[in-house]
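Taking it in order: structure first as structure tokens, then the write-up.
== chain A ==
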Amino acid sequence: MDAETIDQFASLSGDHNPIHVDPLSASGYGYHKPVAHGALSIALLSRVIGMELPGPGALWLDQNVKWESPVFVGDRIELMATVSDVSAAARVLTLDVKASNQHGEIVMSGACTVQVANEVAVPKASLPGRKLALVTGGTRGLGEAIVRRFAAAGYDVAINGHYSLDAARTIADDVLGAGVEARVYPADVTDHGAVSSMISAVESDFGRLDVIVHGATPELASIPVVEMKYTDIEPFARTYLGGALSLVGCAAPGMRERGFGRLIFLGTSSLFGAPPAGFGAYLAAKSALFGLVKSLAIELAPYGITSNMVSPGLTTTDLTRGTSARTKELLARTIPVRRMTTVEDTANLVCFLAGDDASYLNGVNIPLTGGPV
Partner candidate 1 sequence: MTQSFDFGGLEATPGSYLAAARQIENDPSLDAKQINVAVVSTYTAAVIRPYLVVESARRDLAVVPTFGPYGQLEQQLLDPDSVIYASNPDVIVIATRIEDMAEDLSGRLATLSSSEVDEILGELDQRFGNLLESARKHSAGHILVFNFSPPRLTSMGLAGPMSEHPASSVVERANSIIAKACKNISSATVFEYGRVVLETGLDSWTDARLEHLGRIPFSFQAQMNLGKALSRYLSAIFFTPHKCLVVDLDNTLWGGVIGEDGLGGIALGEDYPGNVYKEFQRQLVALKDRGVLLAINSKNDEPDVTEVFERHPDMVLGLDDFAATRINWTDKASNIRSIAEELNIGVDALAFFDDNPVEREWIRANAPEVAVIEVPPDPENYAMALQDSEVFDHLVVVAEDLERAGVYQTEKRRTKLRATHASVADFIRDLDVKVTIGAVNDETMPRVVQLISKTNQFNLTGRRHTAAEIEEIVSLNGGIALWTRSTDRFGDNGLVGVAIAIPDSPTEWRIDSFLMSCRVLGRGVESALLSSLAQQVADKDGKQLIGEYVITKKNGMARAFFEGEGFNPRDEEGHYWEHALDGSSLPAPDFVTINTSET
Partner candidate 2 sequence: MGSQRITDLMVQVFGVNAKDLSEQSSPDTIEEWDSMSHINLILALEREFQVKFTAQESVEMLSVKLVELTLSEKGVDLA
């Protein structure tokens, strides 16, 4: 509490009471030296609360203190704050406050309450450098479009497929030409061992794994629901759910360590509104997959890993061969934007979800249909 500090506070507060700054006046009041403003001790308390206990995020609610003896210019004050009570629900601390001078005399004592604000978390940014996206079923159709879209956005790509591996290599070659890294990883996603090896290989080859897009699917066939057996659901469940669990199980630890992950799953707009008849097995499995996505979202997000689903609408390639041009056009006209979904539409959304701009989207299923579901 030197003279300079006291002078600064007098200027700051406008309290030029001579007792604080003038030795003569002070002695007139019976003090052998000028007395420091009482508020200066409170200022000390402010420093403790704001910087130490609880520190940043503190919201000082109130205090009740007494100045026991005057603080003279030149004195050294030590302030001790002790947590005397905690209200976890309200996030409020009660602190006992004791300030003493160099002689050990108590100059100020009392208590105050402080609320601790929620920590405003800063979004976890992705790691620097080229990110890596692993796309299952990336050898044709939608998967291929997703691979190309990531490549165009500057990602390295790991192309997974079980069949059509020549196609995969062609795509990889194309993509390489665009200036990013592309490798093919053949693996059957229903085989946990194969997935495990694949993840290890990817992490080893690229040093990171930022995004997984899981769109692998068995061939769709129509079965009337009354004829369906549980065994009809199994191939879909194994690919969608089994594959998801294997991928996540193997990749999550690494993502967690790196503090960043994006898990994107392919759904279907049939999950919203009325689906077509005959696809009960497929729908049951996809619906279950979304349940899994939500669980992933809850449990993994604290580690910087978001999980979402994209559900595209009917694309022209989904329609049967015999559909007439007129029927296609009629279908297109039922959609507000007057066209059917394209694989590029889906790839664009998937790529967005993988980026930093989408870091707050978690556990949602986005219908991509050109109209309100």
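Quick note on selection: all candidates are chains of the complex that A comes from, given by their letters.
Heads up, the rule we're going with is that contacts are C-beta pairs under 8 Å (C-beta built on N, C-alpha and C of every residue); 3 or more make two chains touch, one makes a residue touch a chain; residues count from 1.
As the structure is a prediction and not an experimental result, all values here were calculated from the model.
Of the candidates listed (1 or 2), only one touches chain A in this complex, namely 2.
Looking at the complex, you find that chain A touches candidate 2 at residues 324-326, 329-330, 333, 338.
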